[in-house]
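For this depiction, one protein chain was excluded, whereas all remaining protein chains were kept in their positions.
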Amino acid sequence: MSAELGHAALWMAAALAILQLLGGALAQRDAQAPLAALVRPAAMLQGFLAVFSFAMLLWVFAITDLSVKLVATNSHSMKPMIFKLSGAWGNHEGSMLLWVTVMALAGALIAWLEKRLPEKTMQATLASQGFVAIGFYAFLLLSSNPFERLASPVAEGNGLNPLLQDIGLAFHPPTLYMGYVGLSVAFSFAVGAMLTRQVNPEFARVMRPWVLGAWVFLTLGITAGSYWAYYELGWGGWWFWDPVENASLMPWLAATALLHSASVLAARDALRAWTIMLGVVAFSMSMLGTFLVRSGILTSVHAFAVDPERGSFILALLAIYIGGALLLFALRAGSVSEGQRFAAVSREGALVFNNVMLCSILGIVLLGTLYPLLTEAFDVRVSVGPPYFNPVGAIFTIPMLLVMAVGPLLRWREDNIERVRAPIAIVVALIVTTALLVVLASTTDVGVLPLLGLAIAVGLSVASFLPLRGRNLLRTPLSIWGMVLAHFGIAVSLFGMASESAFTEEKLVAISPGETSQIGGFAISLESVDPIAGPNWTAMEARITARRGEGAVEVLRPQSRHFFAPVQQTTESALLTRWDGQLYAVVGAPSPDGRWQLRLWWKPFVTLIWYGGLLISLGGALAIVGRLVSDIRRRRTQARDDDEREELESLRQSGAIPAGSTT
Amino acid sequence: MMRWTLWAPLLLFAFFLGLAGYQLFQPKDEFIPSTMIGRSLPEFSLEPASEARPGVTLADFKDGTPKLLNIWASWCLPCIAEAPHLEALNEAGVEIIGVAIRDKREDVDRFLATHGNPYSRIGSDEISAIQLEIGSSGVPETFVIDGNGVITHQHIGDVRADDVPELLEKLREAAE
Partner (left out) sequence: MRGWVTLLAASLAVPVAAQDALPPAPYAYTQLDDPAQEAKAVELMETLRCLKCQSQSIADSDAPMAGDMRHQVRTRIAAGQEPEQIRQWLIDRYGDYVSYDPRITSSTWPLFVIPLILLLIAGVLLARRVGRKSTGGPEEIFEEADS
C-alpha cells in the first residue's frame, strides 16, 4: 500500500508542477489572473507531496518489501538498517526521486519565504522551477518508476554493492544532490530575472544564499567522495580525474565563479549578463554530470549496463532546459547592459580576473572529460588523465591563486597598488622562502607543480587572514569571516595535495607473521592474519603494529573482505592518523609460502586535503548566515526609513491628497 | 558587446547535444583492438602448459602455413563456450596454437579433458608477457598468423558458430 501511496503522491506533485508553470506563465501577462495566486501554494504543496513520496520509498526499503521491484533488486533483508535506508537512494530510480524531492522542497521554501523580489519575477522563477520539475517527474513516472511492483514477490533481494555499504557513502549522494538542486534554484532565479528583465543587485542578493548553500553542499560532497575513494579503494589515491569525479567538480567550479560574480553584481551592479550566464552554466553542469553518469556514455559495459533510454531522456531534458535557457540568454542578454568597466587594481578587477580563470579551468575539465567522446565518433580512442589535467589546469589555477591572495585586500572601485605593497611583499617573501626551503631540504626530486603548490599554499594561508588586519575581530561581519575561512581552507587543502604528491612514501612487502618492515619512520610488524566474519561478509584480517621512534605501539587491522550478497572482493584499508600525516595499510593476497602482501604508505599531511574542504564549507556556511543577517537588518532599517518618510510626507501634505493614491 | 558572442554558448551546447545524441545510439564498443595487425610476432619461447602438447616458440609459426593463435585460459568461462567452435575449425584442417594465460598445468589438463583439445601446441604464459606483446587485452582472443609469423587479423571475444567461416576466410587470405 505504501508504494501505491508514494506513487500517487508523485503523480499529484507532477500535476501541481504543471499548475505552477501555467500560473506563473499566465501571471506574466496578467498579474490578476486567477491562477497567478495559486503559484506559491502549488509550489508548497508540491514540496510536501514529493517529501511524502520519498518517505514512502524509505519505508518500503526499511521493511524490505520484496514485492517492490526496486527493493528486490537493491536490498537484502540481512543488511543493517542504515544501509537498507541508504539503499533507497543508492540506485537510479531512488536517486532521481531524491533529486526531485530536494528540488520540490527548495521550490516550496522559496515560495514560502522569499518576498524580496517583485512578485512578477518570483512567479516567473517559480514557473521555471515548476517547468524543470515537470521534466524530472515525467522521467520518474514514465521511465524510472521507483514504486513498480513485481508480479510475484521474490524470496530474497539481490543486495547492495558492498562498496556502497559504507557510512560515509550513505550520505555522499544526498549531499551532492542538494548541491545540484540548489543550483537549479539559482537557474530558476536567473531565468525569472531574464524573463522579467530584473537583473539587478536585489536579484543577486536573493540568489546568493542559494548559490552559497549549493556550493557548501557540493564542497562537502566532493570532499566526502574523495575521502571515500581514498580509504575504500585501497591504493591511497584521492583524485583520479575520472569522468564521474569531474562531473561533480564542474558544477563546483561553476558555482564558485557564480557566487563571486553574484557578489560583484550585488555590490556594484555590474557583470549582469555574466552572472546570468553562470547561473545557467552552473545548473547545466549539474545536469550534464547526471547525464554522463546515468547514460553510461563515458563508462563501460564492464562497469554497468548502458541504458540508452535513460540517457536519451536526460539528454532531452538537457536540450529543453539548458537549450531553452541559452536561447533566452541569446535573445535577452543583449538588452541587459553590462555597462561598467573595471579598474584593474580594484576588488572587482580581481574578482573578474578570477572569474575568468575559474571559467577557463571549467573549460579545461569539460574539454578533457568530453574529448574521448569526440574522438570515439571518429573511431579513435584516447585517454585523457592526470598528466593532462594537472599541468594544463595549473596554467589557470596558479595565477588565480596568486590574485586570490591579494584580491580581498583591495578596495572596491579603484585602489592603489602602493597601498597594499606591504602585504604583497609578505606573501611573495613567504612563497619564495618556502620554495627555497623545500628545494634545499628535500632529498628526493620534488616535481614542479607540488613545489609551486606548497609555496603558494603557505603564502595563501597567511594572505587569507590579512583582510582581518586593522579590524575589530568581534565586530567583523560574519560574511568576512566566511570568506577568510574559505580562502584559508583552499590554502590548507592545496598544502595537503602538494605534500601528498611530493613526499608520499610507498612500501610493498611480502612478509610472514612475526616479520617487520619500515616506512616513514614507523617500525611495522605483522602480528597475525586471521579469518573473521561480519553480517554479510567474511574477511582475512591482518593485525599490524606500528611504532614511531619510542612512541606508543599502535595496532592497525586492514582486511581483505569477501562479500556474499552480491559476491565481491574488497580491500578495507586501515589508517593511522598523526598530526603530520597518515599511515595507510592494506593487506593483499597470501603467497604460497605463507607470506602476506602488505601495501604501506606514509602520506605526510594528506588529511589537510579534507580538512581544507571542511574549512571551505564552514566558511560558506558562515557567509550564508552573515549575508542573511545583514540583509534582514538592512531591510528592516529600510522599511523603517520608508515608514518614517511616508509619515513625514503625509504630515506635510496634511491630508491634501487622499491616502492610497500616493503610489 | 557583440551580438554574435551571445549565441556562442548555444552553438557550443548544440554541438555537444549532437555529439552526445549520436554517441548515445552508437553500439558501445568496449574492445581495445590490437595495433599489431600487419606486424610480426616477437621472438618468444613458452614452456608447455600441458602434458599433452609441446610448448610454443616463434619458429612454430614460420613454417609457411597460416595458423590460429588462441589466447585462452582454463579459468575463463567464455573459453568453454568457444571450445566446440575451435574443434570445428580444427576439423576443417586449421592448425590452432594455444597460449594459456596465468594458468596451472593441472587446470589446463582438466579443461582439455572436459572440453576437448583442438590445439597442436599450448604454451604457458604466466605473466601475460606474450599477450601484452601482441596487444591482446583479454581472454579469449584469437589471432590469425600468416606463414611468416605476421599477425593478419584479431578476433576479440569467444569464437561463435558464425565466426568460423570468417576465420576460415581470413586464413585463406593470409595464405595468399
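Chains: A and B, in written order; residue numbering restarts at 1 for each.
We adopt the following convention: a residue touches a chain if its C-beta (ideal position, glycine included) is under 8 Å from a C-beta of that chain, and two chains touch if they have at least 3 such contacts.
Worth saying up front: this structure is predicted, and the values here are computed from it rather than measured.
Undergrad: So one chain is hidden, and I want to know which residue out of A:Ala111, A:Val211 or A:Met357 touches that hidden chain in the complete assembly.
TA: A:Met357
Undergrad: Return the single residue from B:Gly21, B:Pro84, B:Gly135 or B:Gly157 that touches the missing chain.
TA: The one listed residue touching the chain not shown is B:Gly135.
Undergrad: Which residue, A:Phe54, A:Phe189 or A:Phe342, contacts the hidden chain when the whole complex is considered?
TA: Touches the omitted chain: A:Phe342.
Undergrad: Please identify, in ascending order, the residues of chain A that touch the omitted chain?
TA: Within chain A, the residues touching the omitted chain are 89-91, 95, 161-164, 169, 172-173, 176, 201, 205, 221, 225, 228-229, 233-235, 237, 240, 242-245, 247-248, 263, 266-270, 289, 292-294, 299-300, 302-304, 338-344, 346-349, 352-353, 356-357, 359-360, 363-364, 367-368, 371, 374-375, 378, 380-388, 392, 395-396, 412-414, 444-445, 467, 477, 480, 506-508, 510, 562, 567-571, 588-589, 591-592, 597, 599, 627, 630-631, 634.
Undergrad: Using the document's contact rule, name the residues of chain B that touch the chain not shown here.
TA: So the residues of chain B touching the unseen chain are 32-36, 73, 75-77, 101-104, 107, 126-129, 131-135, 137-138.
Note that only the chains that are shown with their structure count from here on.
Undergrad: Please work out the Cα centroid separation of chain A and chain B, and write it as a whole number of Å.
TA: Computed from C-alpha means, the inter-chain centre distance equals 43 Å.
Undergrad: In the complex of these two chains, what residues of chain B are touching chain A?
TA: 1, 3, 6-7, 9-10, 13-14, 16-17, 19-26, 28, 30, 32
Undergrad: List the residues on chain A that touch chain B in their complex, please.
TA: 273, 277, 280-281, 284, 291, 295-297, 300-302, 306, 308, 311-312, 315, 318-319, 322-323, 326-327, 329-330, 333-334, 338, 370, 373-374, 376-377, 381
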